[in-house]
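With one protein chain withheld, the remaining protein chains of the complex are depicted in position.
Think of it as A and B in the order they're written, each chain with its own count starting at 1.
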Amino acid sequence: MKTTEVLVIGGGPAGLSAALEAASRGSQVTLVDSDLQLGGQLIKQTHKFFGSEDERAGTRGYKIGELLFKELEGLKDCIDVHVNTTVLGYYKEDGVVSLSRGEEDYFRIKPERIVMSTGAMERLIPFPKNDLPGVYGAGAVQTLMNVYGVTPGKRVLMIGAGNIGLIVSYQLMQAGVDVAAVVEFMPKIGGYWVHAAKIRRLGVPILLRHTIVEALGEDVVSGAVIQAVGDKGLEGDPVRIDCDIICLAVGLTPTAELLWQAGCDMQFVPELCGYVPRRDAHMRTSQSHIWVAGDAAGIEEASSAMVEGRLAGLGAARSLGHVKDSDYDAGLASYWQRLSHLRAGEVGEKIRSGLEKCSCDAWEV
Amino acid sequence: MTDKERLFNSGILVESRPGAEEPPLSLWETKKNGLVVIECPQRIPCNPCASSCPTGAIIPFDDINDTPRIDYEKCIGCAKCVAICPGLACFVIDLTAGGEGKAVIKLPHEMLPRPEKGEEVSCLNRQGEAVAAGTVVAVTEPLKDRTVVVHVEVPRALMRDIRAVKVVKK
Partner (left out) sequence: MGLIHQHPILEFRHAKEITFSFDGRELKGFEGEPIAAALHANGVRIYRITPERKEPRGFFCAIGKCSSCFMIVDGVPNVRTCVTPLKAGMEVRTQHGRGVVPLVEG
């Protein structure tokens, strides 16, 4: 059976950062991802990232991905990469991880340490015919147009005005697709105000206190019905919108199956959008050889996922005896400083209160 | 919720706020190359406008979540912030350029088709309504990263409204 010092599960921004950090600190790393290429959602982002210079603010998301891939190339002797490889299960009894390359090629790995950076899954909202072809998750729309250069449709109705709904609306327009409107249940956009302003000035309406009532179409989407929402429920007349895509950007939830399987202490934290593992200041879970990073630890931005990945990679490397205490303390302090800056704003308030509920300084021995 | 709140909550600036204020008019009238106008009224973790400003006109942030504050005396209208801002929230408005009753706005653009110098474009307000025709004076790509800065001559009376341009297919 294959062995490895650090197995990183999921090669998005958090996992890539964890693998790079652990490897640069002298660990032998195996990085697996279920997709056909590394980068997770990062490689689909055409907008410039926020943050500060440490987070390469002002650089487009996919360009940050390219920088990480370049770093990976430099560490290729220490990082064994497997794409198109899905982790099927974690066996607590003997610490073995089972995997499948493609649909058939089954193998196992016994790692000494694991970083779970499995990302997130999109949420769905209930409405009649929400399973009609043409109702797509926002991530799927991004994959089609920004990774594979495929036009998702002609006219899109976006559901949700969080950062993803706002950003994907802008990206759709860049791909030459009309955005009929962005529909938002809440009385205020959930994403960054500037992302909303960007699409508003290009003529996209953002309809607050509105919801989708049903999808229209026989075999595929041909439209949608939306309606205003008041204190007592739906109000006003339903409005028909012509569109061939209904894009759902109604939130994400952490991908936590493996964390459950591994027996990590889990907690439901609404601010972090689902069940997340309790973790200490090193991003270590209650299972002493398992770390967590990125959206799997709670839904947040890619910028902070990359810093969390660094923290987890650093922690895993130190536990293997690869990092001097003084280097560790310096790394820990600088990464936490970056995280606290990223989370200090108005939008970070929710994250801060969520983290309070599932963090501890150190696990009791 | 008032109409003003509803608009602001959906991404439309309706009045000046911290992070979205206007330059003092007296200086603005005379400052060659124009002065920066930033519309970033929310505390978010982002500071490239300040960290890329060559003159310190966008006052360095204490906390990366600060909303921008500007020392207009120092602003040289270079539009570096226009090019780098991830939120496309920076503009430069030059009241000394353009013809009689005109102003030149330097604004970020990331859509196709790209406006070309000399072209007449449709000028859009914050809600995307075409409010005037404008003439493109220059198109630059300061960071060579595909965000272009379009310099467009617009009716001065609409300088507070126009925040985007669109190429109109003939």
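Couple of notes before you dig in:
One rule holds in what follows: a contact is a pair of C-beta atoms (placed from the backbone, for glycine too) under 8 Å apart; a residue touches a chain by one contact, two chains touch by 3 or more.
Here the structure is a predicted model, which is why all the values come from computation and not from measurement.
Among A:G15, A:P111 or A:G139, only A:G139 touches the chain left out of the display. Touching the chain that is not shown, out of A:E5, A:E21 or A:D35: A:D35 (per the contact rule at the top). Residue-wise, the contact with the chain that is not shown comes from B:R114, picked out of B:R17, B:R114 or B:R160.
Contact between chain A and the unshown chain involves residues 34-36, 46, 60, 62, 84, 86, 102-103, 121-122, 131-137, 139-140, 143-146, 148-153, 174-176, 219-220, 255. By the touch criterion stated above, the residues of chain B touching the omitted chain are 110-112, 114, 146.
FYI, only the chains that are shown with their structure count from here on.
Chain centres here are Cα averages; for chain A and chain B they lie 31 Å apart. Those residues of chain B lying in contact with chain A across their complex are 1, 6, 9-13, 39-48, 51-52, 63-65, 84-89, 110-112, 124-129, 143, 145, 147, 163-164, 166. Those residues of chain A that touch chain B in the complex are listed here as 47-53, 57-60, 63, 161, 173-174, 176, 184, 187-189, 192-204, 206-208, 303, 341-348.
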